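One chain of protein is taken out of this complex; the other chains stay put.
Showing chain A:
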Amino acid sequence: MTDVTEPVTAAERPERPEHHVDAPLAPPSATTGLLEVFRRRYLLRLLIRREISARYQGSFLGLLWSYINPLTQFFIYYFVMGVLFQLHKNVPVFAIHMFCGIIIVHFFNETFNAGTRSIVRNKALVQKMALPREMFPVASMLVSGYHVVPQLVIMVIACVILGWTPTFAGAVALLLALLIIATVGTAMALLFSAANVYFRDVSNVGQILTNFVRFGVPMIYPYTMVQDRFGSAAEYYLYNPVACAVLLFQKAFWVGTTDDPAQTAAEHLPSDLWAYSVLALLVGVALLCFAQLVFSRLENKIPERL
């Protein structure tokens, strides 16, 4: 039996050097919350990298899937709505009109779905290490946002070919749309990720909601149609922040590809889109605060309920 050191009793133990810590006494779990997430950017970056590699773990095409998926959606909708229902006759450049919707809807749904599962999927870390748990839904949002970039590149190329020129208002609209989705998406992801720990049913509810989102925005049909059918009630349709974001995207890209942009904008976009968009962003921020509040309440019991 080889001992590492000779057993010594406490009395003859040599005096240890002083290791005095000046940090204040604090609860070890105090630093959570969204702000803390952005203070620990290095950790966030590592989690994002992990998330990207984990999403396509063991798949041959890997990252390509995040383009194949929206692309197939695009063709299905284009064929069914455009060719079969002959919608592209009423809507100029129907393909771009739809693509605007697909990018936004995909961004939102990915954020929402991946975010909902994020905490459960990162069980191993959540149960054993102290870190702000908001990290996981936020990382999901940023990963989904990262996937938007190449889609935007495709969009810009297609639009330029169709004779589109960038405008300042368009750029603002684009930014606003992405901000709306980022805030609303993160808020929903926060809420659902915590709830999903308690009841796994929540991820099923999420699936249903993503279906609603897909058809609740002017993607496969133009906004004009909503106005025609609902009249003044169409205003309530615009309270949906995702629909707002899609319209903003259409303002940024689709309008510019039509023959007469001013005419298209006047005909197909709501006149007070800016007001509704700012409202949507405010709603997003409010929702985010609310989600953070709920998350903090639920968070206490997360490690034991996983």
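Going forward, a contact is a pair of C-beta atoms (placed from the backbone, for glycine too) under 8 Å apart; a residue touches a chain by one contact, two chains touch by 3 or more; residues count from 1.
One rule holds for everything that comes next: contacts and distances are computed from a predicted model.
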Chain left out of the displayed complex - its UniProt protein name, from "ABC transporter ATP-binding protein", "C-type cytochrome", "Electron transfer flavoprotein subunit alpha/FixB family protein" or "Nitrate reductase-like protein NarX": "ABC transporter ATP-binding protein"
Candidate in contact with the missing chain, chosen from A:S59, A:T72 or A:N300: A:N300
Residue, one of A:S53, A:T72 or A:Q263, that touches the chain absent here: A:S53
Chain not shown, touching residues in chain A: 1-5, 7-8, 10, 13, 16-30, 40, 42-43, 46-47, 50, 53-54, 57, 122, 124-131, 300, 303-304
